[in-house]
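Have a look at the structure below before the remarks.
All protein chains but one are shown in place.
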Amino acid sequence: MTNVDTSTSMESPLHHRVAHTNAANAGVVMKEDKFRGQLNLRGNPQDAAFTSAVEKVLGVALPMAPSSSVRNGDTVVYWLCPNEWLLIVASGTQGQVEADLRSAMDGQHIAVTDISSGQTLVNLSGTGVAELMQKSTVYDCHDSNFPVGKVVQTTFAKTGTTMCKLEDGSYDLVIRRSFSDYFFLWLQDASDEYGLSVS
Amino acid sequence: MHHIYCPYCEEMREEEEYSYTGEAHIERPKDPAAISDEAWADYIFFRSNPRGIHHEMWYHAAGCRRYFNATRDTQSYKVHETYKMGEMPTITAATVAANQVAKGDAS
Partner (left out) sequence: MSGFRHGAGRLGDAQLNFTFDGKPMLARAGDTVASALLANGVEVVGRSFKYHRPRGVTSSGPEEAGALVTIGAGGKADPNARATMEPVTQGLEVFSQNCFPSPKFDLMSVNGLAGAILPGSLFSAGFYYKTFMWPAALWYKFYEPSIRAAAGMGVPPKVADPDIYDRIQMFCDVAVVGGGSAGLSAALSASQSGLRVVIFDEHNDLGGQLLNEANSDQNADLEQWRKDTIAALEAADNVTVLARAVCWGRFDGNMLAAHQSVDGKVRQNYIKVQAKKIIIAAGAIERPLVFGNNDKPNVMLASAARRMLNHYGTATGKMLAVFTNNDSAYQTAFDYSDAGIKVSAVVDSRQYPSEALVDGCMSRGITLHTQAVVTEAKGWQAVRSIEIADLAANGQSVSNRRRVACDVLAHSGGWTPQVQMAAHGGKPPIYDKTIAAFVVGDQAPDTYSVGAAEGENGLLAGVAQALEAAKAACAELGGTAGAVTAPPQDRDGATNIVPLWSVPAKGKQLVDIQHDVTAADVVQSHSEGFVSVEHLKRYTTLGMANDQGRTSNVNALAIMAECRGVSIAEAGTTRFRAPIAPVSMGGFAGREIGKHFKPVRRTPMQEWHEKAGAVFVQAGMYMRPQYYPQAGETIDDAYERETEHVRKKVGICDVTSLGKIEIVGPDAAEFLDRVYINMFSTLKVGKARYGVMLREDGIVYDDGTTSRFAEDRFFMTTTTAKAGPVMAYLERCLEIDWPELKVRVSSVSERWGAMAVAGPDARATLTAAFPSVDFSNEAFPFMGVVHAEHNGAKLVILRISFSGEMAYEVYATSEHATDIWQTVVDAGQAYDIVPYGLETLGALRIEKGHVTGAELDGRVTLGDVHMDGMASKKKWFVGKNLKQREGMVHPDRPQLVGLKSVDPRTPISTGSILVTEANATAGADKQGWVSSMTYSPELGSFIALGFLRGGKDRIGERIYAAYPVKGKNVEVEVVSNHFVDPTNDRVKG
């Protein structure tokens, strides 16, 4: 009878790729921000009851401008479309945030869906990242088009991503769990000439 | 490769992010149970397929996942405008024809 030992009880989508041999002076550095809470929120942006309830729970107002984001400590809110947002919260707090949102908006026509387990947050930084993005996505990542704080959903090689540029010029990318291994293999090849380091 | 304006993301995006989903402004009959077979067939199967200005529905599949409408010239492929669901086009076969007449008068 087959019996396979798995030693950990929780596995991030990229847990099996940490053993990567890091290049010296890597031009691309990848860091998986594991187990962050991620919630999909849908509601009517014109409804003040909805927006104020969300603001009360999150401590920040929902970003309303297309492709914008707001940040408050560990809480990040991405605009996804006029009535949909991605909430990224501290690891393990997603259940509480979901419950708080539901109770704050009881009776409203909204949807809060916990999708934490389904996607992971990956940060890409380094001198080779700008060129790496030119090879990997059809979106124009130049600062003039993709400034700090902007959130864009687009293609990444043959999968998709929701990405945001951070203050330090690095990129946060949300990657679907089942595609994360493919994402890593792509990254490994596409950043070959810059050197890849996984931290 | 087209660069198409998403009326929800409010910026130009590569064609690769989108998929085409058929003619726009095909309204679903309100009471499908009561409708005649002919009217239903018309709703399901028959499309205008014009040469020139065409209004069509696109899906921002890799982006905001919203449907929107586009006015495109089927001869030149030029996308004249895009607009949100529920809105009406400002450029139609009629306005284009009128424009051509106006230009003709001027020259």
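Letters A and B name the chains as they come in the text, with residue numbers starting at 1 for each one.
Quick note on the criterion: contacts are C-beta pairs under 8 Å (C-beta built on N, C-alpha and C of every residue); 3 or more make two chains touch, one makes a residue touch a chain.
Small disclaimer: the values here were computed from a predicted structure and weren't measured.
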Task: From A:52, A:68, A:134 or A:170, residue that would touch the chain that is not displayed - done: A:134
Task: Sole contact to the chain not displayed, among A:23, A:60, A:90 or A:157 - done: A:157
Open item on the list: Need a quick check: the contact residues on chain A for the chain that isn't drawn.
Closed with: 1-4, 6, 8-13, 16, 35, 40, 42, 109-111, 113-119, 134-135, 137-138, 140, 142, 144-145, 157-159, 176-182, 185-186, 189-190, 192-193
- [ ] For the chain that got dropped from the picture, name the residues of chain B it touches.
- [x] 1-3, 14-15, 21, 28, 32-33, 35, 37, 40, 44, 57, 59, 61, 65-67, 76-78, 85-86
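What we mean here is this: only the chains that are shown with their structure count from here on.
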TODO: Please compute the C-alpha centroid of chain A, do the same for chain B, then give the distance between them in whole Å.
DONE: 33
- [ ] Under the touch definition given earlier, write down the residues of chain B that touch chain A in their complex.
- [x] 8-11, 13-14, 16-17, 62-66
Task: In the complex, chain A residues that touch chain B - done: 66-67, 80-82, 84, 138-139, 152-155, 160
